[in-house]
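Missing here is one protein chain; the remaining ones are kept as they sit in the complex.
A, B and C are the chain letters, set down in written order, and residue numbers restart from 1 in every chain.
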Amino acid sequence: MNTLGILFRLTTFGESHGVALGSIIDGCPAGVPLTRDQIQAALDRRRPGQSSITTARAEPDQVEILSGVFEDKTLGTPIAAIVRNTNQRSGDYDKLKTVDRPGHADAVWRERYKHRDHRGGGRTSGRETLCRVIGGAVAEAFLARDLPRVSTVAWVSQVGDLVAAVPEPGITRAQVDAHATRCADPVVREEMSKRILAAKEAGDSLGGSIDIRVEGLPVGLGEPIFGKLKALIAQALGSVGAVTGVVWGPPDLLARIEQPGSVFHSQKEMYGGIQGGLANGEPMQLRAFFKPPATLAEHAKGGRHDPCIMPRAVPVLEAMVSMVIADLVLQMNAFHHTA
Amino acid sequence: MNTLGILFRLTTFGESHGVALGSIIDGCPAGVPLTRDQIQAALDRRRPGQSSITTARAEPDQVEILSGVFEDKTLGTPIAAIVRNTNQRSGDYDKLKTVDRPGHADAVWRERYKHRDHRGGGRTSGRETLCRVIGGAVAEAFLARDLPRVSTVAWVSQVGDLVAAVPEPGITRAQVDAHATRCADPVVREEMSKRILAAKEAGDSLGGSIDIRVEGLPVGLGEPIFGKLKALIAQALGSVGAVTGVVWGPPDLLARIEQPGSVFHSQKEMYGGIQGGLANGEPMQLRAFFKPPATLAEHAKGGRHDPCIMPRAVPVLEAMVSMVIADLVLQMNAFHHTA
Amino acid sequence: MNTLGILFRLTTFGESHGVALGSIIDGCPAGVPLTRDQIQAALDRRRPGQSSITTARAEPDQVEILSGVFEDKTLGTPIAAIVRNTNQRSGDYDKLKTVDRPGHADAVWRERYKHRDHRGGGRTSGRETLCRVIGGAVAEAFLARDLPRVSTVAWVSQVGDLVAAVPEPGITRAQVDAHATRCADPVVREEMSKRILAAKEAGDSLGGSIDIRVEGLPVGLGEPIFGKLKALIAQALGSVGAVTGVVWGPPDLLARIEQPGSVFHSQKEMYGGIQGGLANGEPMQLRAFFKPPATLAEHAKGGRHDPCIMPRAVPVLEAMVSMVIADLVLQMNAFHHTA
Partner (left out) sequence: MNTLGILFRLTTFGESHGVALGSIIDGCPAGVPLTRDQIQAALDRRRPGQSSITTARAEPDQVEILSGVFEDKTLGTPIAAIVRNTNQRSGDYDKLKTVDRPGHADAVWRERYKHRDHRGGGRTSGRETLCRVIGGAVAEAFLARDLPRVSTVAWVSQVGDLVAAVPEPGITRAQVDAHATRCADPVVREEMSKRILAAKEAGDSLGGSIDIRVEGLPVGLGEPIFGKLKALIAQALGSVGAVTGVVWGPPDLLARIEQPGSVFHSQKEMYGGIQGGLANGEPMQLRAFFKPPATLAEHAKGGRHDPCIMPRAVPVLEAMVSMVIADLVLQMNAFHHTA
């Protein structure tokens, strides 16, 4: 299904080499200040071609709002926003018509749908994530109005075998964005840049991890059982193609999981801000692991390829988390409103 | 929300010290052979008091089917099954009326719901997982009829700092169940037992990991974008209280994530049976990390406590995975049926 | 699907001659005063055998609450309540094993599910509506706390060709319940009683209509487009087996629909309390038409049969309307809460 959420709902559409991609956000309350520029700015953070370490594909990715916003405020009606594909060099892909790309899901999709869109991966393309960034921008506009203390910041914490130091709690998106790697460690990120460039030249790729920190969540956010904050976060992050693992807790959680309970539970931060599935008022901490992207040698050599997608995935993961929070805030409102 | 799934849907209810817990399974096709004994056998695998390394609480957990089954076949109507709480020693818990248990979500839930059921955790109790085992038993009965080649087997792969060897591919549930630890490594599991017993005596607890292997999935299983096989698995496993991380891929995936793409993607098993979010026909491999359970010293000393919940969590995770598969099989049927 | 609602959700289960029927209500906020007696009282209004004009079947229909209520307040967890079938005279029905009852859906269900529960209609039985009455009792307990000005009252407005006068606006459930017909017209109802008794003796049956009036709805209740108040009411009432038509508007709406717009719209009550799909603050008025029940002659002669189900359907329709309102109130809370 192409819809995420129960009350704050994102539906995405569009193939990577079709006419356009887009998002419908249904459930954003009325009266939330929202401009096209806010959404465009969010897309610009994900856009390829931002630096030498990302793909050379130029995708201007200009967003057009079709509905749901009037005089820079949301109407409470569905917000539709689209990005036209201007760079449809499907000639590049014609050779793929009969060839499955190794490491891609081409063969699996053909088996499933019989009729596959060979033009660049269709819906499996990472390009689909721009739709999520649109949704995240709307979610963050809503949270900025109703829960201004909530902040979600993600950064690259590992590239290949290079592991960054854990940043100080108050880290901001601006600080993360200041470096092309979106790593916050001033020493390690220089080395990361070099490794990514080397992989790019070699037609190779690198994986690693992204850490996410959310501050200011209301205590009790989350629904019990299947709608636990951590379950919905897991689905949201697990729905991003390259993510191959999710951990809820501090950056070194997996190392400390071998501690006995008497030690483990004496460290309040081990809960990663979640207890019983609900936010406990402490910062929520998450880590997502990424496979190195699959590459197609001749394709990679043309430069139309991200040797390491994590810098560009940072705003995507932030968007996913923000949408889960927005949805759970609406659910909490529903049940806890008192007239 | 207390419901999981779109077509194969489990709804659970019941507080750990209320009258009963139960499950409604809506969406199991008609005509599937299913007996009360099958469900009871599944519950018996999760039941406490199975061995010296689990809690001494005796919970007979006898299931009663209220609807949806007639003459040992499903009717296509909702299957309701309940387990009465016979061991409601709420006196044990009266002292908790004004005390929040450290490491538990008591304070968070009270903040959220104001009115908390102090009798043993209410819905946050691990006892709720018996409802999932009921759902899993129904899902597996359905899969046994329609996709008999599907098999889901989980085992304990780590306890504290003890790491088990990866078992041979053909491992069965019977082999796993043959040892109280549900670890398949004949050497390491003996040491695991000792550690768990020591933790039990010390009123302490241990975490670790469970590995899951699913064979026989149809190629293409899973829905694109937010309904990806791995996204739904992540939600399902992430909805289990003690799970603190989920990885899709072979047991050593996190160690090998630092490999460059050229190496990583040359190993077909690195996909863990999932590509583009869909099953690729190879065995699906998963790992779930567990926190050591939070304990309450005096409570633990009474023995009413699991020092290591993973042996009993094995059938719970299998149930969660089986329900996700059943739901996705029904969805695939819907869209790929040809008249 | 056996679930109704998005936030206030009723799931029903149980076959008419199985072990038990029951309801799960998920989404009732915590802290709502609710007792078993409240639910039992609602069931007693629907119960057969209340008077000479209904079926002679004695179904004590005693409800047991299994979860979700503690110390007479809702916990915010799913409320499960069941009614055991004590009157399982399935011998009565054995003769039906190979015979489809004329006018019933037996043949249709057998075609659909292959394997049919011949013991009295399974899920198609009117007995399933007791599950809805349970859900309605919970919805009304919630509304009584949060929107005490909301009142929903239904009454029988037509039996066969006997049409009752429209009652005064302030009519109460107690006034309706005072007569076995649940018709509020003191003259016509006496004739209705006679006709129903005559039909009972003749093994015949009668249809007609029920009117519903809801006061005190908050202005704006309802969701746009597919979640319009009138659309959800239509689904809820249309899901009751014997209902064969639904009209939103005053009792004589269909007669006045031939008026030109200039006349029609000069009468504010013509909107029936709904404009643009949302409640407009005026009383909501509805009418549901009922087919005469299908009967099986020899069965009817045994008296185990309702010659006119409308008197007993009154509390069922009230329950359906109350659940729709509760669901929409929660949705309105979600989007219109301001911190």
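One rule holds for everything that comes next: contacts are C-beta pairs under 8 Å (C-beta built on N, C-alpha and C of every residue); 3 or more make two chains touch, one makes a residue touch a chain.
Because the structure is a prediction, the values reported are computed rather than measured.
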item	value
Touching the absent chain when the full complex is considered, from C:Val176, C:Ile210 or C:Ala234	C:Ala234
Touching the absent chain when the full complex is considered, from C:Phe70, C:Phe142, C:Trp155 or C:Phe290	C:Phe290
Footprint left on chain A by the chain that the document does not show	1-3, 9, 11-15, 18-22, 24, 26-27, 30-31, 64-68, 70, 73, 75-80, 82, 113-115, 117, 119, 122-123
Those residues of chain C which, in the complete complex, touch the missing chain	1-4, 6, 12, 102-105, 107-109, 111-113, 123-124, 128, 158, 160-161, 199, 202, 204-209, 219-220, 223-228, 230-239, 241, 244-249, 253-254, 257-262, 264-265, 270, 272, 275-281, 289-295, 332, 336
Positions on chain B contacted by the hidden chain, ascending	6-7, 27, 29-30, 76-77, 146-147, 224, 330-331, 333-339
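Everything below uses one rule, namely that only the chains that are shown with their structure count from here on.
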item	value
Per Cα centroids, the chain farthest from chain C	A
Chain B and chain C, separation of their C-alpha mean positions in angstrom	39
Contacts with 2+ other chains: residues of chain C	27, 30, 76-77
